[in-house]
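Missing here: one protein chain of the complex. Every other protein chain is in place.
Just so it is clear, A and B label the chains in written order, and each chain counts residues from 1 on its own.
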Amino acid sequence: MSRRTAGGIALAAVAALAVAGCASGPIGQDTPQSSGQSFVSGSGTNLYKTGSRPLAPDISGTTLTGQHLSLASYRGSVVVLNFWGSWCGPCRAEAPDLAALATHFRSRGVRFLGIDIRDDPTGADAFDKTFQVTYPSLNDPGDELALDFRGTVPPAGIPTTLVIDRSGRIAARVVGSVSYNGLKALITPVAAEHPVTTGGAAR
Amino acid sequence: MSGAPTGGGSRGTGAGGTASPTVDPRQAEFPADAPGLDGAASSAGGAGPGDEAGPADGAVFADGAAPAPAAPGLGGARLGPVGWLRWGWRQLTSMRTALILLFLLAIASVPGSVLPQEGVDPAAVSQYYAAHPSLAPILNRLSLFSVFAAPWFAAIYLLLFLSLAGCVLPRTFRLVGAARQQPPRAPRRLARLPMAASYVTPLPPDEALSSAGRLLGGKRFRLRTGDGWVSAEKGYLREVGNLLFHIALLALLASVGIGGIFGYKANRLLIAGQSFANTPTALDVFRPGRLVSPSELQPFSVALQSFSATYVSSGPQVDEPETFNAALRYSAAPGSPTHGFVLRVNHPLTVDNVSVYLIGHGYAPEFKVTDGAGAVVFNGPVPFIPVEQAGLTSEGVVKVPDAAPSQLGFAGVFLPTAADQNGQLVSEFPAAQNPRVSLVSYAGNLGLNSGQSQSVYQLDLAGMHRLSIAPRPLAVGQSMTLPNGNGKITFTGYRQWISLAITYDPGQLPALISGIMALAGLILSFMVRRRRVFVRATAAPGGHTVVAVGGLARSDAAGGFESEFAELARELRTAHDGSSPVPVPAEPTAHGTTESVSSDNDQSLSIREGE
Partner (left out) sequence: MPVIINHGLADASNGFLLATVVLYALAMLSYACDFAFRKERLIAPEPAQASAKVSELVGVGSAGAAAGVAAPAGAAGATGAPVGSAAVAARPEGPSGSGGGSAAGDSTEAGLWPTGFWMRTAFTLTCTGLTAHLAAIVTRGLAEHRVPWGNMYEFIAAISCMAVLVLVTVSIRFRAYYIGLFVLLPVVLALALDVTVVYTPAGSLVPALNSYWIAIHVTAMIVASGLYIVGAVVTAMYLIADRNERRTLAGLPSRTEGLMMHLPGTTVLDRLSYRTILFAFPVWTFGIMAGAIWADHAWGRYWGWDPKETWSFITWVVYAGFLHARATAGWRGRRAAYIQLAGFGCLMFNLIGINLWVTGLHSYAGLSG
């Protein structure tokens, strides 16, 4: 066997080993108990240009006040979908901004909808009262609604905010708490878009 | 090459090929630990585990060991960069380096087992920091709290496997290439081999040889015939086993790597009555591999209907758990039918190639908090974490961020079977026979509104002040009214929770197969001996033929070759109608002592084999 072949084989072996070394974290580790944290404190904004926007799933559920609500009924409006929980610090930090933006954009056909994760309804209600949240929130104790988004733009943690355009497509995603100006800058262009109509009939 | 033994001269060039056949009996031999033959050579990867190979052994059993890496620059020739690389490569793949790396690996693992590790018990790490405030940061710098993720640890095992790969892979190719290799020629003087016998037979030499060949061939020896001799070899499976073992180790490492890259681990604490789905927002701890994206998680969901645990109530093992049963309902995807399952320790749930394990349990007392304004601002269970196993005394924190006039926080202790022992309230038994909860109350600013990430099990008291109400044990249904119009908290009941470990490891099955292959290769290489048998037939004056039989084994430590050889010699003699043996020509007077060496000891060791 020539030296070159030997060298080539050895190189392949190195590559295989590099694969092993690149695996994240140590070889096999685990914690037996939960650390009690499952929210994201980092930030990250994803914008989706028209034409490459994923379609938001048609979710529906029960609000904290017991009504039944579905996302499809919001078609034609811009929807700002916010995943939150009353126990989550960053969610509480952004709550005043969201409430204010909800009021600001109400007349422009922008609707806000919350999805409440891992919360008991009483605490969630109290949260709404504290921050004077005027928009409804769907209760999602079993994570089914979060799961519905897995094919498109899954929430990587909470808080996560999605901006859905008038045709029901996801235009932007923010992971982490939003700021008033930041979210406003995301919503405004989407609100200015005209919906794509089929057959010319506008809703 | 420096130190190349004379007998192995044909291998001195290190071409890695097969030994060119010679008739020097030393070539055919398995040299003992002769100092003269040692030279300066280290048997660079020349033998596998279970071998007692001598350094020149490569000369005999040419399985392509690379000879010792010579010191560079010897002989006046200067090495270019390629030369240095080659020298470095030879050093890396030498047996000595492998030994050193093995020991380094073992030593490097020691701190990982003695010091608390982040990945195994983060709480213990924090305790260590508290106990050794000056030492701990230094240890942390050296990655001693996460040894097995440390870069220097990875360097050791990667180098080791590189050394292994560099040695094993070429040898595999050589083995495949040499699969049809012939045994060497028979040495002229078989008497010098470790095992030898001779006898006289009336058959002519050719017939004797051909019948010997048939006999050996029938025993599945590989044959080679020559003028007046027959050479037979057997036991190639040893090298196969050896290489299989080492390659399986490489495959094992690759499997672990694949699992680490494409798999994920997660944890979730689930209270009875709750359910969750396998999505990042629902998981308490989520550790994805490098190439795992959250949208690829298998979308199963699990609901905990109830959890029951029984404990030993008396005897020496009192308070120890007897059984744990978690009654679940699960579905593989939204819309799929749900199935029931009883989750127990040692009895995990497998859904869609993901495994869900029961690894812990505890109590979650339920509270209802009415704030100062009279509104119910909190109503639900709060998981408390056990701090001791005997009575399952548990601690936890209740945060009520939406209470008015100020946010409320409670640090509590839950006692499943509360009892008074010498004035102290303890939990006597892990089952909830007399549940009590005792709370220390705080009011102020929990710190949540500023956006700070907090653990749900810890209270940040920086902005809180303690309320002047003494904690007292509450029974189910009892309340505690808080001073200064802060409201009231009621202990409304309790539930149990389980903690689940969710793992997806695509490298698990390959790792298992690699492990089995490694074991098989190991056993094969330990059990099979490579051995050679030579037969020479020479016509003697007087019409008969003197048949000499000689044999040697590559490594006789496993024993048994003597009896095999004895059996062979006997069969050959019988086949040849051999009669009383004649003295071998007294030529080897130099060797006329009666001392014998290693083989005798082997014989005594293995004396009962084959019987």
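To be clear about the criterion, contacts are C-beta pairs under 8 Å (C-beta built on N, C-alpha and C of every residue); 3 or more make two chains touch, one makes a residue touch a chain.
Quick caveat, the model's predicted, so the values are computed rather than measured.
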Of the residues B:238, B:265, B:436 or B:495, which one touches the chain left out of the display?
B:265
Candidates B:172, B:503 or B:545 - the one touching the absent chain:
B:503
Considering the complete complex, identify which of B:86, B:192, B:219 or B:329 is in touch with the unshown chain.
B:192
Hey, which of B:92, B:120 or B:418 is the one touching the hidden chain?
B:120
Tell me, which residues in chain B touch the chain that this view leaves out?
29, 31-36, 38, 41-43, 46-55, 95-96, 98-99, 102-103, 105-106, 109-110, 112-114, 117, 119-120, 147-148, 191-192, 194-199, 256, 265, 312-313, 315-317, 320-324, 344-348, 355, 357, 359, 501-503, 505, 508, 511-512, 515-516, 518-519, 522-523, 526, 557-559, 562-563, 565-567, 569-570, 573, 581-584, 586, 588, 591-608, 610-611
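As a working rule, only the chains that are shown with their structure count from here on.
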On a C-alpha centroid basis, what's the spacing between chain A and chain B, in Å?
41
Give the list of chain A residues in touch with chain B in this complex.
1, 5-6, 9-10, 13-14, 16-17, 19-39, 41, 83, 86-90, 92-94, 117-118, 120, 122-123, 126-127, 129-130, 141-144, 146-148, 150-152, 154-158, 160, 177
Chain B to chain A touching residues, read off their complex:
16, 89, 117, 119-122, 146, 148-149, 153-154, 158, 161-162, 165-166, 169-170, 173-174, 177, 250, 253-254, 256-261, 265, 267-269, 274-290, 294-295, 297, 299, 301, 303, 334, 359-360, 375-380, 385, 399-403, 447-458, 499, 501, 503
